[in-house]
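The complex is shown incomplete by one protein chain, all other protein chains being positioned as in the whole.
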């Protein structure tokens, strides 16, 4: 209990989830809790599920309030996090749940976000090859997007093993509503969402597309082209990603399974399910776990990988805390061992 | 009100939906209502939403009870419908909501269903090129599967116009729980389904795969290879299909849009939405309408088409009634003009 | 098809439901469709489920645009409807889905709504004793609130038969989110609503409380005191009301059942279910039907009545169209025979 942590953006879903996880993290003391429009309120008013922190007062998000902590989590709109981070001392561990420092390619950043590129930070998806080395002792960490987390967990083993063709990946993901945040938009109303599904960002326009291509490119050692379609599902949390790629000629089902088994056998949070069992977002709800399964469709020449995560936990706050643990030299699973909340 | 209709399988979801639509169809008189294990019950016990038919007694499904009607709807497990149909006179219009007579390829039937092929009937998806000619005066009609309905509506215009490549179609669909019927399986319990998503039949094993390939092959004039992944979404009704295919080199966004516009401009039940608006399953809930939108992802070289239908209405019972109307020479939209029930 | 109808408030849920029902009403021609902030848009943009009306342009809500129709539906915020109604000629049938003209007691109006009382119109719940007489040839109709519709259908037979005590009625209702309208409030977001329930307006503060007391008072012939608690349920539509009252001493279960049977045996839209079957909001979804069941809890000395309606249909737009039919001398069920959309 000797690491002090500040959390900004505490009134949003990502910030709330960071606080939920940290509230039972045994090595952490929660310091400043900051937000913007709700500054001055009791946390219990805006995050009534955070019982042990209900009486804490939300402070304004600014460098002064965030100062003096060992770790600062930024759960802010893109643009804002880069600005705040620039004012924090280099020895503070800054973990950005936003998009500002995920992309290496300044052009891609500009094309999809329309602003100046703020630079690239170590990428907080520890299960990627080599990622833990970059995170160890890092003082700046970019938390991956929720869709990219699921997509990269799904396909990286195949690309890393050289079994997949990079030119025609197709990914369709279904996300719960919390992925869209707390913005008051009519299509996010309960009346509109309950009982129905719809797509958005179709045709490659979703901002997570370049991030998925970047991450798969790392594994493939070559550019990867992705057709990515996100859809909005009638649930609060969870991402179910269906990711398919053409296999390289001659690849067998056994080779495919072995590649994923090898990649994840020792991973504490990623489970390749036994044959015959399929991922379900409810099985990982509220947890830092990811479930995967794959099938080789020989007829179509494609591997199909299904990956289920909780978009707010493994997809955001859980991945952030996992990366914090690595950066601080704590056991990686500290504070993250909770099971999925099912049914 | 002079066409007499019998409905078998009346205790299931498909049979219930046929009855719901027929109960307000102005040209139809509902005769025998049959089922198996619930025979002898009041319909109101097993289908409490069918208020105007609540007092009707369910009879046993057999040729004698189905005899003497102008039209017989079969909403039975596959295998059963072929058996019953064989005992009905040729002049009766038999509309099979099951799978028995959809596939032309006896080998594909055997591979996916494991039984003897029962022969092929005219395919009840009027929006396919040439389909109405085959349905006019038909006395046997095979109602398409719910997933194939959405997939064929999504991609047929592009194949028919020669703009799509047949060798690498990828389709991911999300379906409401009613698509799985009333079978008492633990993964279909409300506790398990609400708030979560999961895939099934991954890797090309779903029985609708050959039906989608068959239908797209008709449009392409050549074999089409499809990677199809169905997923189960936390809603009672609705299918949201994301269908993508590689475009032929040189194809423009304008050509693509024109192909779909041309195909559907005069269709009463299929709407290509204005640019910027995306399909939503709630917009078609309980209705015979389909909503489509497409985007050309030039970067990935793929067109992505989104299609929303109600799996029980346009995907089953509505398509069946629409086909009945055509076969009987009634105006095609008779009894099917109801809007989606939203929000 | 010779009655011309204008619908104001067409961008909201109540207005949308009026349009949905009218779009298949055989005696009605839909004229002006008006709203405020969405004036100028295609209806299909804001109500994408109303397929047959998608191309219609929304006009501004004002007396000029509403003029020249036989019937005008007002689905406006309270206050606004009284203002618009005052400018419409007396021979036009004006049906107000808002609250302005429901209450007889100007004090109660002032206490719960804080503004000037605009006067009382015939109450559009035809199933109440004597209601049809008041509605026949009426040219102003106040559509009941959705909760009062369910509560009055639940308890009126018992009060009318003198079997219930007026001093201690307790009603708890669960409503779908559409009852709260399209207002952009954070507690109505899908993320917040899906998978959870919460109460609101507890302790008698909900504006429907005096309306329920007024209606039960009509049946009891004496003031009735009601404790009413509304709750918000994770569904888009539907109200499930649990209404209980103390029975008068000596009352038997048979007398109770007979009172409800007598009241509803001839009603086209209200079903007292057979013993052993309980109402379900899904059984009436999208329909004008109400389902009821009652139980006599002798131990507690209370009758418990359960009533399920669709808040937007029987609870608002369906009741409005039913009342219109009566006022215009049409068969009461015209355009309202559609079954519930289940599952």
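Here the chain labels run A, B and C in written order, and each chain numbers its own residues starting at 1.
In the analysis below, contacts are C-beta pairs under 8 Å (C-beta built on N, C-alpha and C of every residue); 3 or more make two chains touch, one makes a residue touch a chain.
None of the values given here were measured: they were computed from a predicted structure.
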Which displayed chains the unshown chain touches: A, B, C
Of B:234, B:315 or B:338, the one touching the omitted chain in the full complex: B:234
Touching residue (missing chain; options A:3, A:92 or A:342): A:342
Residue in contact with the excluded chain [from C:234, C:319 or C:338]: C:234
Listed residues A:178, A:225 or A:251, member touching the removed chain: A:178
Touching the absent chain when the full complex is considered, from C:87, C:115, C:137 or C:198: C:198
Selected residue (touches chain absent from view) among A:194, A:219, A:232 or A:263: A:194
Residues of subunit B (touch criterion as defined above) contacting the omitted chain: 13, 176-178, 180, 182, 184-186, 188-195, 234-236
Where the missing chain touches subunit A, by residue: 13, 16, 20, 23-24, 42, 44-45, 47-54, 177-178, 194-195, 236-237, 271, 273-274, 277, 280, 282-287, 289, 291, 337-343
Contact footprint on subunit C, counting only the chain that is left out: 168, 170, 172, 174, 189, 191-192, 194-200, 202-205, 225-227, 229, 231, 233-238, 240, 242, 244, 246, 278-283, 285, 293, 295-302, 304, 306, 308, 342-343
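Everything that follows uses one rule, which is that only the chains that are shown with their structure count from here on.
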Homomeric contact subunit A-subunit B: same or different residue positions, threshold half: same
Euclidean distance of C-alpha centroids - subunit A vs subunit C, Å: 45
Centre distance in Å when subunit A and subunit B are each reduced to the mean of their C-alpha atoms: 37
Contacts with 2+ other chains: residues of subunit C: 13, 177-178, 194-195, 236
